[in-house]
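For this depiction, one protein chain was excluded, whereas all remaining protein chains were kept in their positions.
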Amino acid sequence: MTRRLRLGMVGGGEGAFIGAVHRIAARLDDAFELVAGALSSDAARARASAQALGLARSYADWREMASVEGAREDGIEAVAIVTPNHLHAPVAHAFMDAGIHVICDKPLAVSLAEGEALARHARDANLVFALTHTYSGYPLVRHARELVEAGEIGEVRIVQVEYAQDWLAQPVERAAGSGGANRQAVWRTDPALAGPAGCLGDIGTHAYQLAAFVSALVPASLAAEVHTFVPGRRVDDHVQAMLRYANGARGMLWASQVASGAENTLRLRVYGTKAGLAFDQEEPNLLWFTPQGGEAQRLTRGRVTGTAARHATRVPPGHPEGYLEAFAQLYRDAAAQIHAREAGVAAPPESRLLTTVDDGVEGLRFIEAVLASSAAGGAWRRIERQ
Amino acid sequence: MTRRLRLGMVGGGEGAFIGAVHRIAARLDDAFELVAGALSSDAARARASAQALGLARSYADWREMASVEGAREDGIEAVAIVTPNHLHAPVAHAFMDAGIHVICDKPLAVSLAEGEALARHARDANLVFALTHTYSGYPLVRHARELVEAGEIGEVRIVQVEYAQDWLAQPVERAAGSGGANRQAVWRTDPALAGPAGCLGDIGTHAYQLAAFVSALVPASLAAEVHTFVPGRRVDDHVQAMLRYANGARGMLWASQVASGAENTLRLRVYGTKAGLAFDQEEPNLLWFTPQGGEAQRLTRGRVTGTAARHATRVPPGHPEGYLEAFAQLYRDAAAQIHAREAGVAAPPESRLLTTVDDGVEGLRFIEAVLASSAAGGAWRRIERQ
Amino acid sequence: MTRRLRLGMVGGGEGAFIGAVHRIAARLDDAFELVAGALSSDAARARASAQALGLARSYADWREMASVEGAREDGIEAVAIVTPNHLHAPVAHAFMDAGIHVICDKPLAVSLAEGEALARHARDANLVFALTHTYSGYPLVRHARELVEAGEIGEVRIVQVEYAQDWLAQPVERAAGSGGANRQAVWRTDPALAGPAGCLGDIGTHAYQLAAFVSALVPASLAAEVHTFVPGRRVDDHVQAMLRYANGARGMLWASQVASGAENTLRLRVYGTKAGLAFDQEEPNLLWFTPQGGEAQRLTRGRVTGTAARHATRVPPGHPEGYLEAFAQLYRDAAAQIHAREAGVAAPPESRLLTTVDDGVEGLRFIEAVLASSAAGGAWRRIERQ
Partner (left out) sequence: MTRRLRLGMVGGGEGAFIGAVHRIAARLDDAFELVAGALSSDAARARASAQALGLARSYADWREMASVEGAREDGIEAVAIVTPNHLHAPVAHAFMDAGIHVICDKPLAVSLAEGEALARHARDANLVFALTHTYSGYPLVRHARELVEAGEIGEVRIVQVEYAQDWLAQPVERAAGSGGANRQAVWRTDPALAGPAGCLGDIGTHAYQLAAFVSALVPASLAAEVHTFVPGRRVDDHVQAMLRYANGARGMLWASQVASGAENTLRLRVYGTKAGLAFDQEEPNLLWFTPQGGEAQRLTRGRVTGTAARHATRVPPGHPEGYLEAFAQLYRDAAAQIHAREAGVAAPPESRLLTTVDDGVEGLRFIEAVLASSAAGGAWRRIERQ
């Protein structure tokens, strides 16, 4: 048996959505054991949350946690960062300073400069830095990428991606209703915590990453605009962009948190010179592959035979997997990479699809380009990469 | 029984796709009788086609047809124009000069100026001028519009429309294969026959019209680019646009004839402050209505009770209707309007959703704005309306 | 041009559902012209209905119509029988006596003996006798049959067919509500008009026929029971049956008119030793073909290339066809067979899939076997065929 890695967590105290998801994901494939945490910036809440989880070591402060855990013989080997966005960078630096691998929620940081510094730090410190773009953990998303890489759809011509939700269609970040303000909404619409990008950073980056992941292409330029539909909201809740790729391909990206009726509709279509692919996150056990002029094939998670998909699934055909399994896949891949890094060997090939700090930097490039284009009235703008 | 109207046809000879569709549509509800035609610019082919259809009167030239039919006691009362786009305007003028109502295929004309002249002519001559934007004949498209008008989705915030095909993904307009060139492709990619807009004019205008029809809104400005993927093609085969509406709504429009795998995927989503609507032309017996934060309702053609849908359907729930019935609906509405016009009375309210020359003018405004924006590198541009 | 056949109609006066459908179907492909009718047993209503339709010749009595039309030089060449079931046989005999071809709605008759007599009469008189099992006119139903015949699914092992509606879930045949009794329900639940089988005859026979049509197999024995859920109803509104085939295949058939929520859900699945097929009448432009252990292929009406499907469709891929086009296909095939019969030549191969009096006889065998099994408490029973 591969030894379980000792995991710590920063953020994710009671009431947080994504912290609980990270914990299940870490546990699902039995590759990590959660042993320490600074679960809240509020000391009492941190302690109570740690107790509720049966956590061995609880810290009131993540700086202390980083230094103490880094010094212990049995200290944590990796940290999961599930705080609001503005803390991703300082927390990650602190733990990397302590020689601890990082598994960080997206978006990576609140500015491109911050993100680039994190990437440099991880590279210099020779640490694994995973970024949890969950949807790239789905077996069929990986299969789609494998099909593109194998040339099955030909050269990519068109990329259409969208991510629609409706949970911010009303000003739920304000305590208007009987239940008070929605806590998730409060920090996600506060630029001081979420950064300058609202919907754009929260789900626009997911859409962008998914498109890049599957198409194996990033756009060269874009024209975009962010928009805020809900009066008084301090960040955008809607973004639309047109994309141009270096090879001549074209694309469109739409993300909205005010699309009435939409739950969590992340959809990608990629059309090449030979065939088209379609994936819908709400039906993750299906991938549609349609040859030009031909009939759609309904590929299923259980029956596709590609290596990438096989590695990322656990149960037989017809037994659906979901979001938590996709998330767990990232933890499984991160564990494989950490074990390899510690052993000084190459990471196993099946873990190569893990999204990392570099994907995060690309996401921040996208955010900055969209904001710049939008500020310029939606003018076309190159996405600079050195 | 309402008397059958005498119908003529220009274009639509053997091998033409849309001519046969118009003939079935005209016949389906028994409101027209096809009695005359100038079915081809080639005299022999015109004659043979007329004979094959059992047509009473065949003309080699549409100018002659217009003048002769206009003078006959039992001359045609309406003409269906199903020629390539460049002839729509001259043919329509000739028949209107002869006092004959017009049912014209889309796009209306090859320039906005041409279109505006047609609209003036129809108005001055007090003639019905129907434009066959087929998809607005679907019962559930009409129901969607009725829901929007009744405020059921609240104020419109987002419009997403797309129309994807793949039949032009290869240069089928050139005689490369064993079967020779695709005749439909030949004229549709020839700017002299189709006008300056390829995919944009052929299906982009359908998408635009559908969005406007259902949302009851037209955009105030747009940023767009047309693109030609297939080397050597003389018109665009792909168009993407971002839209801004006067009320602050935002939208995106995508149309492509090189989207590998797509058959005829025309999809519209409209999101308002209260609910969202979704329609897919390939499943025209369904309309999805989803309240904000709520559960999707699968509205069916047979069970919705709105007046507009009821008027536009023929068979009970669960007995699917399709494209030909939608097309027939336009003919049925046109017949009702023509009878009313001839009688000097107001057209029955249930025929008011017929698309007319004015919709065609708006479509040409869209085409010109897209081409101008695209020529300016995709810059934002107002859509001028006086 | 092939000459239009002169058609008459018995039944189908104002307010009748299926008569209007027959008229559209007859007209759609321009193969028939309706010129005479005995549209109602009520003389005034017959006359008014004929007038509303612009019918040349109206009869108060179908017996008179048969003899007069049979004697006229320009008399009808075919009659469409769209009366309640109990009249199918006498009307058909009368017109066959007059040398007139028959197009009859289903079920063929109210007893197997009646049906067998009709089959003998048609054979002896050398007349075409079409039975309008509409669903066999769908292009993809015909394609499914062609796939089975070509061995694409291997030997048939399992047949699952069902037909569910809910319009009889309440006692709508009684004038309980404000709107009075449902006229369709009144005769369909009256054994004197509909025959001894209610749901079984009305839609159970459609399900049975569809299964036989596609699988190219008829069961050797069955165990079945009919049931009446709605108190006071005089015929069955629900039927379930298990089937055994001579080759060892097994099957199940379910039909219900009290299945709350169902509109017109006719679904067939056929599984062979190599692959499975699935068809749903409410999505008639799709056929699912799934190889054993493989991925489903979504076959579409427009893109399948088989001869049978090609012959039965009118518009390009992605332009949906529906129920009326399927119905029209039967009329088109009947016209082809009548022209051939009149010319004394073999019917064209593409018309061979027309359902005829022989399919009706097989349907009556099924009805009688189900009723006998049900009367015997659901015991297994051979379906006798000589």
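Note that the chains take the letters A, B and C in the order they are written out, and that residue 1 is the start of every chain.
Assume a residue touches a chain if its C-beta (ideal position, glycine included) is under 8 Å from a C-beta of that chain, and two chains touch if they have at least 3 such contacts.
No experiment lies behind these values; they were computed from the predicted model shown.
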Query raised in the report: Which listed residue (A:Glu77, A:Asp202, A:Glu325 or A:Asp359) would be found touching the missing chain in the intact complex?
Result: A:Glu325
Query - Candidate in contact with the missing chain, chosen from C:Pro90, C:Pro196, C:Gly294 or C:Pro316 - result: C:Gly294
Query raised in the report: Out of C:Ile203, C:Leu217, C:Ala275 or C:Leu324, which is the one that touches the chain we can't see?
Result: C:Ala275
Query raised in the report: When the complex is taken as a whole, what residues of chain C touch the one chain not shown?
Result: 153-154, 157-158, 160, 162, 166-167, 169-170, 223, 225, 227, 229, 238, 240-242, 248, 250, 252, 254, 256, 258-262, 269, 271-276, 288-294, 296, 377-380
Report summary line: Logged for chain A, residues touching the omitted partner chain are 1, 3-4, 17, 20-21, 23-24, 27-30, 51-54, 165, 167, 262-265, 281-285, 300, 302-303, 314-325
Report summary line: Across the whole complex, the chain not displayed is touched by chain B residues 293-300, 303-304
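Just so it is clear, only the chains that are shown with their structure count from here on.
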Requested in this report: Could you pull out the chain whose C-alpha mean position is farthest off from that of chain B?
Outcome: A
Query - chain A and chain B, separation of their C-alpha mean positions in angstrom - result: 43
Query raised in the report: Per the centroid of Cα atoms for each chain, what is the distance between chain B and chain C, given in Å?
Result: 35
Query raised in the report: Using the average of all C-alpha atoms in each chain as its centre, how far is it in Å between chain A and chain C?
Result: 55
Query raised in the report: At which residue positions does chain B touch at least two other chains?
Result: 167, 262
